[in-house]
Every structure is written in structure tokens, then in C-alpha cells.
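Reading through the C-alpha cells given below for one structure.
As you look at this complex, bear in mind that one protein chain is not there, while each of the others sits in place.
Order of writing sets the chain letters: A and B. Residues in each chain are counted from 1.
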Amino acid sequence: MRRPILTLAAVAALVAAACGGGTATPTTAPASSAPSSAPTTAASSAASPGASPAASAGTSAAPSASGSASNPYPTGDYGTISPLKPAVDLSKVGGAGEGELDIIIWGGYAEDGTNVKEYDWVHPFTDETGCKVNTKVGNTSDEMVTLLRQGSTYDGVSASGDATLRLIANGDVTAIDPTTMPGMGDVAPYLINAPHYVVDGKYYGTPHGWGGNTLLYRSDMVTPAPTSWNVVFDPTAAQPYAGKITAYDSPIYIADAALYLKAHNPELGITDPYELTQPQFDAAVNLLKQQRPWVGKYWSLFSDEIDNFKNGTTIVGTTWPYQFNALKAGGTPVGQVVPTEGMTGWADTWMLSSKAAHPNCMLKWMAWMLTPEVQTQVAEYFGEAPANPKACKYLDATYASYGFKNFCDEFGVNDPSFYNSVAFWKTPLADCAGGGGTCVDYSVWSQKWTEIKG
Amino acid sequence: MARRVVGIATIVVLLFLYLPILVIALYAFNADRGQSWPITEWTTRWFGDALANEGVRDAFVLSLEAAVGATALALLLGSLAAFAVHRFRFFGRETISFVLLLPLALPGIVTGMALNATFNTIGLKFSLFTIIVGHATFCVVVVYNNVVARLRRSSHSIEEASMDLGADTWQTFRYVTFPVVRTALLAGALLAFALSFDEVIVTTFTAGTDQTLPIWILTNLRLPNQRPIVNVVAVLVILLSAIPVWLSQRLASEGGTPTRH
Partner (left out) sequence: MRGRLLAFIYRHRSLQLLLLLVPPAGWFGVVYLGSLAVLFVAAFWSLDPLTSAIRHELTLRNFQQLVTDGVYRVVALRTIGIAAIVTVTDVLLAFPLAYYMARYARPRTRAILFVLVLLPLWSSYLVRVYAWRVILAQGGPLEWGLAQVGIPGVAIYPSDLAIPIVFSYIWLPYMILPIYAGLERIPGSLLEASGDLGARPGTTFRRVVLPLVFPAVVAGSIFTFSLTLGDYITPVLVSNSQFIGNVVFDSQGVAGNVPFAAAFAMVPVLVMALYLIVARRLGAFDAL
């Protein structure tokens, strides 16, 4: 199931290249860093079921001003952002609203203006649909899974890729019809058929936003500027920074090690960092155990990583573009790079609970969250790339106090060399397509992560 | 001599207790959103932002409601158990204090997981009520301990004397028993309130979509942009809480015996 996205990515890259790129290269990411595997994989998967929508999506991947339909699904128009009035008729989405909506979210995904006045996409939604929104913040993907499984308390969730397949496999969430979801046609081509939420041609939700896990370094302390993950994984290259390296504190970080091994230990035969056979998995775990003593601090909150880079507790390691921008804006000398091996990345998806008490309100919420105007508010407030590139019109011009100029460029939204390098998070399952049917399950990833940290 | 050494040590320990609070107070005035040292620019703008923040206000009110509810329940259950243990001999009497202490002594995550599973099983919707139930469970013991300790030192004979002099049960309770345990109840209530007001772990398992103040803080510490407001909130809460703590201390010392835990 991972092939469609690479097909997409490759086609998008070709089109973008043909059009002369047309996008600014973000920050210090080298333009030549697209993973070598993408074109070959794409060629060999032309017959995959996702190929036809992917191909049509690819034709408009370059940010052309034409605004023509990019995939078979319905597109949306621009409304107004201040006051927030997206051009979507929510009364036509789903049936009549149930008056209430209970959702599990990442902190910052449903702001009602209580924190910062300008960021309020909850009240306008309630005004328009009559659905009163109650939110429960999940602090980790895993907490979200646990919460959603608590019977019919919640209608939906903003799930990250390391949770989505678990929810789908367990029947916790239900598929939606993309042809009746307004704005689905505006979703970035590299996300629309992504395998972390599209399973067997069924769409289990609507894309929300994403981020690539780039390599962040203190440019005054890490010289020469790194181009490879070897500065955190290779004993020789990492040596100068031992004790100052950071890594992401989650079992899904094992995929980062697998991605590195995919490029540097071809004899392991890793094709997908999320579908690992036992020997491949063991090799990744050993790499991380070797890395453990060099790690100054694992990070799980992005605010923590910002503090740690600012005061020099950690100086090199994986990041989200948000931290790089925050640090740069704060005057800390930092650089960011897309390493030659490519990078992992996360993408969040709004999913509808199969036991939802208010499914119509949830569907309306999903359509609402896809509009360029709401995408702008949430991307700026949270600091992530929007799933709908139409939001860039507002984002690049800065909407409110948390925004900055050229927002979409900084997050690589329209840059093939950036988004093509991303291997998006998806839940490792035992039953995998690539590894001959037997891969290591996420519960083992989680146990091994405990063991790696010690 | 000994007095001077102890005095100096006391001052050192007090400095230790207040050093982090001083740091929080300083960062509440830090113009930069991050927390790096030393602070180079100062501002008071975060106070305005915090006071204007409805999320903080809602969370604060919810925390107050939860703490008041949990304290009330703890006062009721704790003093009932204390009177039962003090007045009567019965089977299982010795284990009462043991069982009451368990929710506080066992890890919060155990209490949280256990209650969470039970609420789910019986289909109770997560709400303010479930938060109160969770908090009251570990607050009962502090009230119980204070009341039982006070009863142990008071004499039952004065109540008998009151009845002998013609007072009915209600009058005896109102004019004899209650004054004896009043300050103990106050001390217990104060600690129960504080325990509930700052609880994070059990709350994450027993709260639904509502945010208590500690949960709000946990959520907003993740967002770097909100960090200064969190510091301001912490400072304001300390300042606000000084009032009830001081008042209760005054009340307690008027009761003759100094407040004890």
C-alpha cells in the first residue's frame, strides 16, 4: 500500500522539474536530496490500484495558478478568512447535525479563540452547523488510541500515522466517501492517496497537516554542516557530538534507524522502514542501542527541543521544521537539512469513529477542517504544513501573530525535493505487504523502545 | 548554639523551597517566549494575556469546582470513618486506615487505570463528577487522619456530660463534638483541597473532555507560544492561594491548638 504515494511523489517531482520547479528551496535543504529509491519504485508500481488517481493528481502537483481540478474529488473555493467564512456548504455534508461533537485532538487542533483571539475556528463552526464542539487533548498517539476505544464517548480523532492503521485494523474508525467530501480534491497530491489512511482503496478520513522530520543542528557547533543522518548514527561521524545528540522519544523513531540502514546496509534489504522483518528490525534496534549513550536528551514535546537547542543541551538531531523556524527567529544559530537518506515524516488525519454518536457533525467538521481558511488558522497556530496547499495564499502572506513570511516554503509544502524525501509514518503491522507477510508488530516496537531506553 | 545551627539550616531549606518559585516569578516577566538564562528583556504583557485567556479561566473554575467537590466528599467520608473507628469496635476496624491510605500510597497511575476501567465498564460518562470521584478517593485519608488524631486526644466523657445535662444528640454534636474537631477538619480540608487542585495523573484517567488547570498547563506547556502564560498562571495561583492558607492558619490558631497535619 505504500506504492501509490511514491508513484505520486515521483510523478510530482517530474512535473515540477518540467515546469522549472517554480518553488523556492526551503531553508538549507539541498535540492538534490530526493531519495534515490523513489523513481525506481514508482516505475515498478505503475500497475498498482492507486495509480490512476495518482497520475491525474500528479499533473497539477506543481503550484500552478490555474486551480484546475487535481484529482477526481470535489474541490473547494476560497471564502473569506476574516471573518472566517469558508466557501463550503456544510448543510450538504452528511445528514442533519446532531448538535454536539466530541473529538480527541492534538493540543492546538481545535482552537476557540480562548488562547489567542485571532485563532478561532470552533465558534464559527458551531454557528454554522449547530454542533457544539467538546475536545479532549491526547498527549500521545497511544493515548488517543486508548481514548477512542473507550466506547462511544468520542466521534472522531486527529490521528497521526503511527496510530491510524491500528485504528483501521481494529475497526475503531470507519471509511468516508471522498467523492462527497468537499475539498478532498484540494489535498496535496502527495497526501491524497497516502497509505497511512487509505487502505484497499477506502479512505479512512481526511488529511489535516503534516511535517517532515528534518535534521536540525547548531550551525556554530556542528561543522561542517551535516548532509547525512550519520552524524547521529555512525560511530565515527557522531563521535564529536556524543552526549549532545537528540532523538525523538517514541517507538516510531525505530523507523528513522531503519531508513538509515536502508541506505547504508543494502544487504539487509529494507524497502519500507515501517515494514521490517525480524532481522531488519533487530539491526535497527541494535543501531539505536549503540546510539543510546550518545543521546543527551530524547525529546517528545517540541517546546523541549527548542529549549535544549537554545541552551546547548543538545546540538544535533531530528526535528520538525517548526522548531528550526522558532529557533532561527529567536536568534539561535541553527541549520536544517534534508539528509541524503531521506527522512521520516508525520501526517495527521481526521478520522470518524465507527461508534460515533454524532457522525454528521464529525463529517461536517472534516469538511470544515479542509477549507483553505481553516487550514491556514490551524497550520499557523500549531506550526505545521497544511494538507491543502490552497491555504498557502493566506499563510505566505501571514494571517496572524503566530505566522511568518513564506510559511509554505519553510515547511516544504510545494517543494518536491522536500516532500518526496518523506517516508510518512504509518503503523507497523505484523501483516505487511512488502516483507512477505511477516513483519514486526507495533507492540513489539513499543517493547523494544523500552529496552533501548533502558 | 544548637538553635543557631538549626536556624541557619531552616533558612537554607526555605531558600531551597522558594528558589524554583522565584525562577517561575522571574520568567513570568521574561519578554522572550523561551526559557533561557539569563533573562535579557522584561515585560508585563503576559499578565494581560493570561487574564484575558478564557481557557485559563475555565480551567481555573473547573479546578475549583473539582477541588471543592472532592474536599466536601472527603470531609463527609473521612469524618464518618473517623467517628466509626474512634467510637466503635468492629470487625475490620484495624484495616480501615490501611485501606483509606491506599489510594494516596499506591501510584496515581494504578488508581487512575483502575478507576478508568471501572467507569468504562459501568458506562459512566467522563465529566466533572468522575473527576471528583477520583480526587475524593485519595483525599479522604487526609481528613480521616486529622479527625482521628483529634478525637483520640479528646475525651468522649464531655459528650456524655452534655447528654446528661439534657442536650439532645444534635445539640451535643453542634456545641460539643464539632468544636473539638473543627480545626482538624479545617486542616484536613486544606490539604485535601491542595491535593485535588494540583493533581495531574489520576485526572488524566478520570477527566473526559474537560480541562482542569493542571491539565490545561500540561497541554499548554507543549506549545512554546503559551509558555510565558503558563508561568504567569503559576505565579497568580501561588498569590491567590496564599489568602486561604493564611486565613485557615489564623482560624486554626484561634482554636487554641496549633494546626497540625
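Throughout what follows, contacts are C-beta pairs under 8 Å (C-beta built on N, C-alpha and C of every residue); 3 or more make two chains touch, one makes a residue touch a chain.
Note that the structure is a prediction, hence the values are computed from the model and not measured.
Visitor: Of B:Ala81, B:Val181 or B:Ala207, which residue touches the hidden chain?
Guide: B:Ala81
Visitor: List the residues of chain A that touch the chain left out of this view.
Guide: Considering the whole complex, chain A reaches the absent chain at 140-143, 145-146, 149, 166, 169-170, 249, 251, 295-298, 300, 304, 307-308, 311-313, 430-431, 441-443, 446-447, 449-451, 453-454.
Visitor: Footprint of the hidden chain on chain B, which residues?
Guide: Considering the whole complex, chain B reaches the absent chain at 2-3, 5-7, 9-10, 13-14, 16-21, 23-24, 27, 35-38, 76-78, 80-81, 83-84, 87-88, 90, 96-111, 113-115, 117-118, 121, 133, 136-137, 140-141, 145, 149, 152, 163, 168-170, 190, 194, 197-198, 200-201, 213-214, 217-218, 221, 230-231, 233-235, 237-238, 241-242, 245-246, 249-250, 253, 258-261.
By definition in this document, only the chains that are shown with their structure count from here on.
Visitor: Go ahead and note the Å separation of the Cα centroids belonging to chain A and chain B.
Guide: 41
Visitor: Show which residues of chain A lie in contact with chain B when the two form their complex.
Guide: Against chain B, the touching part of chain A is residues 102, 107-108, 113-116, 134-137, 139, 150-151, 153, 301-303, 306-307, 310-311, 326, 330, 402.
Visitor: Using the touch rule from the top, collect the residues of chain B that touch chain A in their complex.
Guide: That would be residues 32-37, 53-56, 58, 120, 123, 125-126, 204, 208-209, 211, 215, 218-227 of chain B.
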